[in-house]
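Of the protein chains in this complex, one is absent; all others appear in place.
As written, the chains take the letters A and B, and residue 1 is the first residue of each chain.
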Amino acid sequence: MVNEINYLDMYYQMVQIRRMEEKAAELYQQGKIGGFLHLYIGQEAVSTGLISARLPQDRVITAYRDHGVALNCGLAMKEILAELLGKATGVSGGRGGSMHMADPSKNFWGGHAIVGSHLPIAAGLALGDLYKKKDSVTICMFGEGATNIGYFHEALNLSKVWNLQVLWVCENNKYGMGTQVNKASAVTEIRQKAEGYGIPNERVDGMDIMAVRKSSIEALMQVRSGKGPYLLEIMTYRFRGHSMGDPERYRTNDEIKKWEEDDPIGNFRKYLMREKISTEKQLLEIENKAEDDVAESVRFAENSPEPKIEELFKNTYFTD
Amino acid sequence: MERISMREAISRALWEEMERDSDVFIMGEEVGLWGGTYAVTKGFYDHFGEERVRDTPIAESVIVGAAIGAALTGLRPIAEIMTINFAFSAMDHIVNEAAKLHYMFNGQFVLPLVIRTVSGGGRQLGATHSQTPDAIFAHFPGLKVVAPGSPEDAKGLLKSAIRSNDPIMFIEHATMYQVRGEVPDGDYTTPIGVSKICREGKDLTIISYSKGLELSLNAADELIKDGIDAEIVDLRTLRPLDMGPVIESFKKTNRAVIVEEGWKSFGVGAEISSRIYEEAFDYVDAPIIRVAQKEVPLPYNRNLEQAALPQIKDIIIAAKEVLNG
Partner (left out) sequence: MADIITMPKLGFDMAEGTLVRWVKREGDIIEKGDVIAEIETDKATVEVESNYSGVLRQILVEQGSILPVNQPMAIIGTEDEDISSISLIKDELKVPKTKRNQEGKEKTKKVEDHASGQVMDTSKSRFLISPLARKLAKEYGIPLENLKGSGPSGRIVKNDIDLFIKDQGISSVQNDKDQIVPLKKLRMIIGKRMTSSKKSIPHFYITRNFGVDKLFDLRTQFNDAMDGKAKISVNDLVVKATAVALRRFKNLNASINDNDQVIQHGSINIGIAVSVEEGLMTVVCKDTDTKSLIQISRETKEMAERARAGKVKPSDIEGSTFSISNLGMYDVDEFIAIINPPEAAILALGTAKEVPVIENGSIQIGMVMKATISVDHRISDGAEAARFMQHLGEILQSPIALFVDI
């Protein structure tokens, strides 16, 4: 069964992500965000389209480029920004930072920093659901760089052997940090790796949100029908560097510009206008609202308290 | 009370907990049809079925990783890593994921996970199959590490571990499965993070756990013939470490020997002796002696292997030395 969705809401989420990430970049440069910051700018259609297709019982788990994914899963923007600022009101109470956002109540399982390490965990989530005979699908997102590490192979293999309900989603943004796919991976069509595990797969244009959504709906249906895991390779591009501070010596400005003309938000805007799903005015309103959201979230985050030093050891163990 | 082996005690703990709670299940290499390479899960597959006794591919990362994921959904998985030597293939998932998820996500992720594994050398299996790197895993806050030294404790501690909502590494010893001991009847649990004085004495304190404990008890029986009455403390849990009984004993005897099968450098003894010097400096009457494996990858040849491993006689020599020091 297809998840009916308000297209405008999808547009709203994409713009929210874009503006939020732009603001995060600003805050990082002001020194208010520490550590690593991996921006989702350019990839908004992937998570928005994908997660718009999920049912409430479906689990989402991703790597470290997780702010957008978190928003799509229903986490509050202000809590995401508060986490980036390390505040006590942040998603993870300031303990996780950019790479470790999560909220089990919204079926969002993080936010993981070690490349590929969350894939076995995704298999485990699906195992749990299998054990309890639930029809949940675990949607596991990862970059193409993660398909070269052992964890990817162990997880995909096990998902097939045990018939786990996992939708493996590879966001192929062409660069693993600074290394082009063809220099890191034996096959540049990542979906071919799924072939090795007997897992059905397809490639999707990640700059077209409608295409992403359509493929996601179909893939989820397939997985949920008990036919085992599926792999979606979604082609996309990140307009900014791997993370803040990336000198981007590995690609040209021309290349970036070219992709920016294929901006997924721009594309969707055109689509909505063309299909007469919304008016210019409505879209502008949405865009303004998104900007207000960001402003309000920044205010909230900046005014939020720091975590208490006395609570340093809290949650080291469950039993304390 | 019943006199059973370590293997039997562990096996019963697993069985009883699986009967008690349907969310408990086992996954690992050869745990099902084979019955476990140490025969701990013999008979489980037939009784509990393949859903609850899951044979996995040889893929340690996903064994631990999937166990983590399953634990996140609310189940109580017991992942078996055939020997602790293979745990290195799952190192990321043990120390980066299992140990840290609860903290990093501010308590939102609960991991009632047990990783059962086996330490120890002495059966000529060669260096990469014979290690006792327990101390390494005890290094990480967020992960609990338990290593019983007796069948009674093995059963009680494993039950506690399974019922606990913390990720726990449960380390058994390869050459202790046939060690027998008295085990109480019925259901009982042993608290994690509590050391125990298991032999009272007055001349010196021997601190140990797992295989080292077995050797120490034997050494004490020999030492008493020379009029040396050793008090022995069994740590039982490496993290969190309970120094209470250790310090209590040390204040009485003022001299200590620490016994472990791992290497001396950066090992369990290094931690314990440091803590004794910190917490009971004024009670130190002689330098603390550590008995441990020689600094060498464990050789295949039987004599060489035994020469490298700590022996009962090494403990006896150390005890006498510490009394003269």
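Keep in mind that, in the parts below, a residue touches a chain if its C-beta (ideal position, glycine included) is under 8 Å from a C-beta of that chain, and two chains touch if they have at least 3 such contacts.
Only a predicted model underlies this, so the values are computations on that prediction, with no experimental measurement involved.
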{"item": "Partners of the unshown chain among those that are drawn", "value": "B"}
{"item": "Touch with the omitted chain, as defined above, among B:Glu16, B:Asp229, B:Glu248 or B:Asp285", "value": "B:Asp285"}
{"item": "For chain B, residues in touch with the removed chain", "value": "254, 281-286, 324-325"}
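Everything below uses one rule, namely that only the chains that are shown with their structure count from here on.
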{"item": "Separation of chain A from chain B, taking each centre as the mean of its C-alpha atoms, in whole Å", "value": "40"}
{"item": "Partner chain A, residues of chain B touching it in the complex", "value": "25, 51, 54, 56-57, 59, 61-62, 64-75, 77, 92-93, 96-97, 101-112, 141-142, 144, 164-166"}
{"item": "Contacting residues of chain A [partner chain B, same complex]", "value": "91-96, 100, 102-104, 109-112, 114, 117, 119-129, 131-132, 138, 150-151, 154-155, 157-158, 161-162, 314-319"}
